[in-house]
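Here the complex is missing one protein chain, while the rest keep their positions.
The chains carry the letters A, B and C, assigned in the order they are written, with residues numbered from 1 in each.
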Amino acid sequence: MSGVEYISPGSVAEAISALQAAGENGRLLAGGTDLLVQMRGGRAKPKVVIDLKAIPGIAAIREEASGFVIGAAASGATIGEHEALCKAWPGVVEAVNLIGSTQVQGRASLGGNLCNASPAADSVPALIAAGAVCVIAGPNGLREAPVESIQTGPGKTALAKDEVLVAFKLLKRAAQSGDAYLRLIPRTEMDIAVVGAAVSLTLDASGKCIAARVSVGAVAPTALLVEAAGAALVGSSFEEAALAKLEAAVAAACKPISDKRGTIEYRTKVAAVLARRAALIARDRAQGAAS
Amino acid sequence: MSRTVVNAIVNGEPVEFLGGGGQSLLDALRDELRLTGTKEGCGTGDCGACSVIVDGRLVCACLMLAPEAEGKRIETIEGLADNGHLHPLQHQFLEQAALQCGFCTPGLLMASKALLDRNPDPTETEVRYWLAGNICRCTGYDKVVRAVMDAAADLRQEEKPK
Amino acid sequence: MSDGNQSPVSFKVVGHRPIRPDGVDKVTGRAQFGADFHLPGMLTGRIKRSPHPHARILKIDTSAAEKLPGVKAIVTGADLDVGAGGDIEAGEHAAAMKDVAANVLASGKVFYQGHAVAAVAATSPEIAAEALDLIEVTYEVLPHVIDVDEAIAAGAAVLHDDMFTKGVTPKPAKPSNVAQRHVMGRGDVKAAFAAADVVIEGRYTTAAVHQGYIEPHACVASWGADGQSTIWCSSQGQFLVRAMTARILNLPLSDIKVIPAEIGGGFGGKTTVYLEPVALALSRKCGRPVKLVMSREEVFLASGPTSGASMDIKLAATKDGKITGAEMELRYQAGAFAGSPVNLGCMTAFACYDVENLALVGLDVVSNRPKVAAYRAPGAPMAAFAVESAIDDLARKLNMDPIDLRILNAVRDGAKTVYGATVRYSAFVETLEAVKAHPHYQAKLKPGQARGVAAGFWFNIGGESSAAVHVDEDGGATVVSSNPDIGGSRASMAMMAAETLGLPIERVRCTIADTTSIGFSGSTGGSRVTFATGMAVVEAAQKVVADLKRRAAQTWECDIAHVEYRDGVATCLDPSKDAKPLSIKALAGKSAKTGGPIAAEVSLNAQGAAAGYGVHVCDLEIDAETGRTTVVRYTAAQDVGRAIHPAYVEGQLQGGAAQGVGWALNEEYVYNAKGLLDNASFLDYRMPVASDLPMIDTILVEAKPNPRHPYGAKGVGEVPIVPPLAAVSNAVSALVGKRMTALPLSPIVVLAAMGKA
Partner (left out) sequence: MAHVVSISSKVRDLTGGLDAFDVEAATVRGLIRALEARFPGLGELVEAEMSLAIDGEIHQDAMAEPLGPASEVVLIPRISGG
């Protein structure tokens, strides 16, 4: 780690220039909870570290008429303390807050969790289920892209080398909507998800599901948006048959590997279980059972 | 070497040190400032032995770069006692024998302080989940959790108007 | 406080719960651990490690690294000089020391990923890291073997050409990975099985697990131009570090001074050397102090885990539940070099039970894993897992209460163990009865919960220890202990001295001496410090008391027989003398007039350590759809002799239980097909975190204080890790509906056993 230059640009434009200047040797720093571990382990050897946190607003959460704008460098702790966001998107917040320990929550950012591009990133299935959109800055201005389009494989993203993820947009919640995220880890805390599942849905006045998105993590090279699983819920009132269909759709979508954290069989089975459980929690939240 | 001057407030005192972009805050605290009370157990944010409080937030000093400390207020174990008077947490850890080897203790104390700073009356479950990032291999956590809960009670008592 | 664990005997200090003498340093960050020392001109050392699980070293080229500015020294295995002859030190014989040396820096071959091959010392960590990259090692990669049963199988890659299984007559014709075959037993096992009403059989396996101390190994070594050197390090024994370092570098013992740092956990894993000889060899080459600190990854890769085990067990019993015979084969991983604790596994397996006919075979098996190191009750937890699981099977088969079954078979005083000792001062039956009467065992389980019970044994040891007691001029006292304080032993040492001297605990301090400042002591391990070093402390304090009485008698000009000493005050019982009582303070203040400073040092070889027995109860739940286990209630009971500081004794029980729960549920070394460790981090080596555990209730059974110790102490540190493996597994087995035989019981394993994945 000798001779690593640290710079702290004051604007997105400066960050992009720094990124362009550094080329292959540059790495963006938000919370640092992945980057520092990689640098220490020798898996990342940047010569320039570009800290985004001095950019105004990049670590903040804004509530607008259309919804929420969460700065890419906003920490888990900041997100967990935002009452309106917690009320509107409890599933997204609980997913973010599952990343690492209390200590990690003080640093780890939503943008970092996505751009680190781990298949097991906890916040990503929840953001995908929520239909979150990324705001990305590049040399030619801003563009927007759905979260599910960002990760392209383990450690790989669709961002260009000189692009900076600056924020996430979450829409204002429709009435009778809810979301939830569940993950399976062997311990109660501190582990990487063996499987993660998120569901976001909207009910009509009768309690019937009229919209649903289901996403699962750690069961494929990237988090998956399982459209068939969402479709299984739409039109149902969460009858056993609909839930079974949801489970089957999730299981069918899983393309996991067996590794030190889980087996193919286990991940597939439990992804379905967690998706069903998350769906029921999301339904209860939509019905206001919790509030 | 790409080292820059970092100015920060550590335990209430202004400090100035050279920090590199490849150097963690933990290394800076231990090697530059010789504040060796903050321990390294893993260097990857998994054990919590290097827990410090930065601008009111609990963090692992190993997961923060030294230059990121610029302008920050940092609290370490060396600043927990107030002019030689032990913090109620320190007092309870001793009373309850909540440490055996004592290596994870500085991190546990800082994490516990951060908890009680924002939640003066935590439940046992809240204490356990808050401290899940602080691994202790000696105690099985029983006495640690009791010490934190009792220190919380002591602090609430102190806060009460007499 | 749990369960009113109060000493029934009314000592003034012993049995109470004072604050430990070193407490404030440890809660304020002042305590100096291994990595906290800094010397002027100190260099940073780093170790280059093998990327292969098994390979021949063809060449080590250090020339490029040597040219790098800032590199001050480089060493390899060629710089060690363990020699062939020489004295035997620290209980280690010549062959074993050769293995330790070859483990510290490889010689000829590397036997596991992470095996040290070279080391550098440089002026900065960055330069040291760069130098490591510049050291070129040429390897001939060899086939590897990881699993213990595969290592025994025909055709397995053989690690050591000169390993011919010991304990087999005649000597085997070919080398193998079985270092030694242990056999022990008694009676007629065949007849026992022929006559048995019930036979229980099983094959059990456990994974290799790491001690998991939070402080990585660390040391600073400083070579002096006159050949005298100093080492600061965290270890479980400064004398052991001195002996091993001297031996590996072929130096005179008295030229090395080892200063013990505070130690951030050890659990047996710091009863050997990894860094100290390397740091000193580096310092010798460049004449500057060198600091070596392991990273967590290095700790997992290259410091001792304990053996994974594979075991076959068979029990014979009557229909009333009396165990009449048992057969067991234990196959333990030793790692890269001989020396698994399988013999201790054999000795402890049935130590809780009075079984007439026994046949035990233990195999010590090498494979391409790090050399195992001691871990809390070495060898016993795995054996107990198999035995206590089999006994649980027997209880279920006979529909007997698991505690009643154990009481029926329990060893009682006078029984003979399979290893030749007679059971004395044991309170195993009392411990079982205490558990049976405890509210936890009486409590009804909630639906979906199950309860597991298991017992465990550890010998506890005595051995060589030294201690001094100095009475300070103001009548306070300082205890000088010879053992690193790994879990609060300063407190128990000071308490025993205070009790003996009649001083309040606040007037007694305790320090840990370096190798030049106190007589020799064995390591902090084997649950021996409170017993053996405690005995030295008490004898030293008794000498001081005798001296105080002599001084009082001299002052009063009376017969020493007429001097009574109590509560820190000497009183003259001779009515003919008009003698005012003399306090220790008064005597100390005028010590010059009665013969000079008041102090005593005692070195002894403590015999008569009494074994300990533990019984644990674990209630748990399983998520039937995910296989996740949650421990909801846990109680640990133990025969502790007498608890000197009950809070720290409870802490030993709680900590051991937590480690055992981790061993049972989630901890394991995971190797991939290339023979590389896949989980060398706290992230993926899953030790229990605070939210994984409930409160852990303790029952300190003080029914049989050890009469061989002045305050009745037995060792307590190791027993608590023995029962949890089976206590957890027995409960999981009850919920799953079939016998679980392979640890760890991860969610994946449990869900598969439930037939659901």
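Methods note: contacts are C-beta pairs under 8 Å (C-beta built on N, C-alpha and C of every residue); 3 or more make two chains touch, one makes a residue touch a chain.
Just so it is clear, the model here is predicted, and its values are computed rather than measured.
Peer 1: From the touch rule at the top of the page, work out which displayed chains the omitted chain touches.
Peer 2: When the entire complex is considered, the left-out chain reaches C.
Peer 1: Which one touches the absent chain: C:Glu298, C:Glu464 or C:Glu539?
Peer 2: C:Glu464
Peer 1: In the whole complex, not just what's shown, which of C:Gly45, C:Gly77 or C:Gly268 touches the removed chain?
Peer 2: Going through C:Gly45, C:Gly77 or C:Gly268 one by one, C:Gly268 is the residue touching the chain not shown.
Peer 1: Among C:Ala78, C:Val141, C:Ala194 or C:Ala421, exactly one should touch the missing chain; which is it?
Peer 2: With C:Ala78, C:Val141, C:Ala194 or C:Ala421 as choices, the missing chain is touched by C:Ala421.
Peer 1: Hey, which of C:Ser63, C:Asn250 or C:Asn605 is the one touching the hidden chain?
Peer 2: C:Asn605
Peer 1: Residue-wise, where is chain C in contact with the chain that is not depicted?
Peer 2: Interface residues of chain C facing the absent chain: 88, 91, 93, 166-169, 171, 180-184, 211, 266-269, 271, 343-344, 347, 374-378, 416, 418-422, 424, 458-464, 525-528, 605, 607-609, 715, 717-718.
Quick note on the criterion: only the chains that are shown with their structure count from here on.
Peer 1: Could you see whether B-C or A-C has the larger number of C-beta contact pairs?
Peer 2: B-C is joined by more C-beta pairs in contact.
Peer 1: Just to be sure I understand: the centre of a chain is the mean of its C-alpha atoms, right? Then which chain's centre is nearest the mean of all of them?
Peer 2: C
Peer 1: Would you kindly tell me how far, in whole Å, the mean C-alpha position of chain C lies from that of chain B?
Peer 2: A distance of 29 Å separates the two centres.
Peer 1: Let me have the rounded angstrom distance from the C-alpha centre of chain A over to the C-alpha centre of chain C, please.
Peer 2: Computed value for the inter-centroid distance: 44 Å.
Peer 1: Indicate the residues of chain B shared as contacts by at least two other chains.
Peer 2: 22, 43-44, 46, 129, 131-134
Peer 1: Please list all residues of chain A that touch 2 or more other chains.
Peer 2: In chain A, residues 1-3, 41, 188-190 touch at least two other chains, as defined above.
Peer 1: So in the complex, the part of chain C that touches chain B is made up of which residues?
Peer 2: Those in contact with chain B are residues 2, 17, 19-20, 22-24, 26-33, 35-36, 38, 126, 211-216, 262-267, 293, 295-296, 486-488, 645, 647-648, 650-652, 654-659, 681-683, 687-693, 695-696.
Peer 1: Provide the residue numbers of chain B that touch chain C in the complex, in ascending order.
Peer 2: Chain B residues touching chain C: 22, 30, 34-44, 46-47, 49, 76-78, 80-81, 86, 90, 93-97, 99-106, 109, 124-125, 127-129, 131-146.
Peer 1: Mind pulling up the chain C residues that touch chain A in the complex?
Peer 2: 124, 126-127, 129-130, 297, 625-628, 665-666, 670, 672, 678-679, 682-684, 686, 688-689, 691-692, 746-748, 751-752, 756-757
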